[in-house]
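For this view, one protein chain was removed and the others were kept in their places.
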Amino acid sequence: MAEPKPRIGVYICHCGVNISATVDVEQVTAFAAGLPGVAVARDYLYMCSDPGQVLIRQNIEAHDLNRVVVASCSPRMHEPTFRGAAEQAGLNPYLVNMANIREQCAWVHADRKAGTEKAEALVASAVAKAALLEPLEAREVEVTPGAVVIGGGLAGMVAALNIADAGFPVTLVEQSDHLGGRVADLNRTYPTLESAAELLEPLIEQVRSHPNVTVLLNSRVTSVEGYVGNFQVAVQNDHQSQISDRQAGSIIVATGYDVFDSRRKPEYGYGQYPNVVTTLEMEQRLTEGDLAVDGRTPHNIAFIKCVGSRDAQVGNPYCSRVCCMVTAKQAYLVKERLPEAKVTVFYMDVRTFGKGGEEFYDEVREKGVLYRRGNVSEIVRRGDRVALIAEDTLLGRPIEVEADLVVLAVGMESRTDADAISGLLKLPRSADGFFLELHPKLRPVDTAVDGVFLAGCCQGPKDIPDTVAQAKAAASSALILLLRGTVLAESATAVVEEELCAGCGMCVEVCPYGAPALHPLWNVSRVNAVLCKGCGACAVTCPSKAIRLQHFTEEQVLAQIDALVEV
Amino acid sequence: MNRGKPAALVIGGGIAGIQAALDIADAGYPVYLVEREPSIGGRMAQLDKTFPTLDCSSCILTPKMVDVGNHPNIKLMTYSDVVSIDGVSESANQRMFHVQVRKKPRYVDVDKCTGCGSCAEACRMKGRVTSHFNEGISKRSAVYVPFPQAVPLKYTVDPEACLLLTRGRCGKTLLCKDACPAGAIDFEQREELVDLEVGAVIVATGFDLLDPHLKPEFGYGVYPEVMTGLEFERLSSASGPTMGKITVDGKEPKDVVLIKCVGSREKDRRAFSLGRSSGAERQTSSRDPHTGVPYCSRICCMYTAKHAHLVRDQIPDARITVFYIDVRASGKGYEEFYDRVREEGVVYRRGEPAEVYRRGEKGDRNGRLVVAAEDTLLGKPVEVEADLVVLATAVVPRADAGQVAELVGIECSPDGFFQEAHVKMHPVETATDGIFLAGCCQGPKDIPDAVAQAKAAAASALVALRRLEG
Partner (left out) sequence: MMALKTAELTEQLELLGCIQCGKCTGGCPVARKTTLNIRSLIYHMLVEPEMDVDAHPELWDCTCCFTCVERCLKDVKPAELIIALRSQLVESGRIPDTVGAALMAIFRQGNPTGIAREDRANWGADLGIKVAQGGADRAGRFETLYFVGCIPAYDQRVQPVARALAQTLAAAGVDFCTLGTEESCCGNEVRRMGELGLFEMLVEKNSELIRSVGASRVVTTSPHCFNTFKNEYGLDGIEVLHYTQFITELIEEGKLKLSEPPPSKRGGREGGLTVTYHDPCFLGKQNHVFDEPRAILQAIPGVKLVEMDRSRERSLCCEGGGGRMWNEGTNLEERLAFQRVQEAADTGAEILAVACPFCLLTLEDAVKVQGLEERLKVMDIMELVSLALHNG
């Protein structure tokens, strides 16, 4: 059956003035109208707006269009929007193509003539590809009604509980022998100064007793197979070295953080002087009620902030977000227990931004804690005490302050064993080492791997309220999958033409997602369309040219290149 | 809309409301999203670029707005108010809410309106009505859409500006009606009351900003060169009144000073009384205590850094100074952004400015503005000349937060924002079952935290809705 000739609708977006300031959109539209296969070409102020989409839908009907090209912003912004508009008009969404004339043209060039010419070339290229596009069917995949949460700290428990409350079974995998993570090690929490244990206990109890939650302590995830909606998670129990397989529709990673090792700042004498401890150790001391150093009650206590944070020297330029409040809290508690003691906090900035934070900072100073601005440069011994050497930047001169006890506000780091998890799940990391979310503003819990979500400090330092909120957010993302029961799989995947396939297996080797597999009997490769991410590595590698990457076929790409060169 | 399932109500169509609605709808449950303005989008639609990635705010927002508009499970009710919410218990664990929503009359038939804008072009009040979306910097017609990517893109007649509605007549003929090719203008429209039954309510009503007149030492309202951060956003936004050109009185500013903590971190002073008597008023002093708020507004350090960057980007040779007490750059990528901005030559001076005044002959307009502060690191007073002063004003609860709280049946914290069930462990729940909070109405926060919190509220709502299904 002969394919109908392409009737392409081309839409050039002004994007307000974002594009039209540099690109002559009317000229590009006129140019587009003359391209082969183009039935109609229009320009509009904001193609993504309601009227813009209505325009596409109406044109599809009125002009009997069977392809659509939108020249506008990056597809990352609105590709789903335009696909949706086409679908509403009865056109297969994969017959829509986009030309990025904003991020790749108007926003990076200043010359109007050259910019317009480039936009024309990009449009011609997109039109050439559009003529060769084929309809693709979206596939729905069943979602296993259950989730696996990796990490039994605060984030993991909250996420698990939320999913369980919604009626789904959750497996909570925790590598240590107890739930509660780092919060369980805390004494009191700011700004209310409630006992951390008291806050945590009801939560732990709820998790343990919930009929939908299975807690696996002393356990580790050893492998993850599958894809969104159908994960197979292998969990190994350390003690029994027995592996169980859990099925899950969604995985939540809540593996927490590591604490900066203060030995990496040798100038502070941590590990050398018994007087120098970390805030985590301080929590313990506060819980045990023992603030003594070498058996003596300290009279001069100093806190040093930003240890291992905001520090390019140790490779952690980021802020660890919680330390200012932790320090304020500990300073307050110390002063409460030792009212006669002199308590000083050395700071660069005071980041007490949370709810009740600034007010708590006021209370801490009223309690008698002195805040001195200056990052301590080094700590030296003074008999059985130590001396902090710094510049007081408000006095504008160097100072030496003696102390019996120095508390280092250590920062958060990504866990060293996070490598294992990110390898298993193929999760990318941000520059700061924590797990990378899909979009820092609008997708704070989603990852590049569909169905895998992040909760808590494994994504970045945060305090308890933000951790709880984010864990629930991850639960929400998981619940969307679980409640819907099905998920759409990406259609732009690779397909093997089995007659051409020689069974060499190179595609299997090169695929990062384990999507192709050689059939054991027929010795041809088949691609699991749900695992396939459409990266094209296999298509390029195949020596027999047996693999077609749908929506990015060789013909389509060559047509794009030809159009670019000809213009 | 999925008729068989219990529905949720989201009050407020900013990014928090939008995200909450999308999550619940994506999970297969019907959502009513009620927004009092003619379009959803909230504050985020007013922003230029967002920190730290410098994504264009509308660009990342509009896909979500479009999603909401197109979502089969979301019933979008814009230009509407919630009139009442009454909880009706069905059993101990389950609770349904009877909600009444008032759909205000747009005087435009939304089924006919194509968003073409001919009415606004023709309107007798064109160019004479203050645009709130543009923070008062520009004017519009009495019939308007708040911004070009509005969802829904339907025009609305402003009942406080329309001559027909305020004075009973508009010339001999209604220009808007004449101009409309679709016959969509309909002054017979009346408000409509809609009754809904929902299983969960998410309050996402957002925030206001402190009135800068409360800090007279900075000369806001006296000097045209002094503006708030949000006004600056509109100025620098490509869709704003100057198409993104940062100018003051038509001239490009060469000396820009940004002042943080304007009204925030002020001990014991309340800028508002929540409709109840403010207990913070001191007995012995005749000094007016209502000038600021005691909490940190959380976002200003970062948006000020962003503003400084936007100025640097557009005016490479500008001298830019940021005055600060602390720099609170704590989120993901934030400290690195602060580093970048300083590397771009923005000078950070420690010291909270005391006042802004004009130095010149005869107090005339040619005199330059001077920002007086102490540079606490130099240890002496300094004066920095400025062509443009941007004030980072405090984030405050909406003026009607107290009334909304009463209507919904929730409490306000002492700082005036809505009270969560527990500040650490239950940041989105309220003391009332089935009612949840999302976004800045619970406290100042940036976009990532608002989105996460909105999703958290959605998670709670989904649990509530599941329970109702039995």
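A and B are the chain letters, set down in written order, and residue numbers restart from 1 in every chain.
One rule holds for everything that comes next: a residue touches a chain if its C-beta (ideal position, glycine included) is under 8 Å from a C-beta of that chain, and two chains touch if they have at least 3 such contacts.
Remember, predicted model here, so these are calculated numbers, not experimental data.
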Query: Looking at A:42, A:365, A:426 or A:439, which residue reaches the missing chain?
result: A:365
Selected residue (touches chain absent from view) among B:186, B:375, B:411 or B:433: B:375
Statement: The one of A:350, A:405 or A:449 in touch with the missing chain is A:350
Task: State which residues belonging to chain A touch the missing partner chain.
output: 350, 362, 365-366, 368-373, 392, 394-395
Message: Please output the residues of chain B touching the missing chain, sorted low to high.
response: 216-217, 219, 261, 265-269, 284-288, 292, 325-326, 350-355, 357-358, 361-363, 367, 372-376, 379-382
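Criterion: only the chains that are shown with their structure count from here on.
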- request: Between chain A and chain B, tell me the centre distance in angstrom, where each centre is the average of that chain's C-alpha atoms.
  value: 26
Statement: Per the touch rule above, chain A residues touching chain B in the complex are 16-18, 21, 45-46, 48-51, 53-54, 73, 77-78, 80-81, 84, 88, 162, 165-167, 189, 191-192, 194, 199, 203, 310, 317-319, 321, 349-359, 362, 393-394, 396, 430-432, 434, 439-445, 459-461, 464-466, 468-477, 479-480, 483-484
Query: Where on chain B does chain A make contact in their complex?
result: 15, 19, 23, 26-29, 50, 52-53, 55-56, 59-60, 62-64, 66-67, 69-70, 114-116, 148-153, 238-239, 243-244, 264-265, 267, 294-296, 298, 326-336, 339, 376-379, 413, 415, 423-428, 443, 447-449, 451-460, 462-463, 466
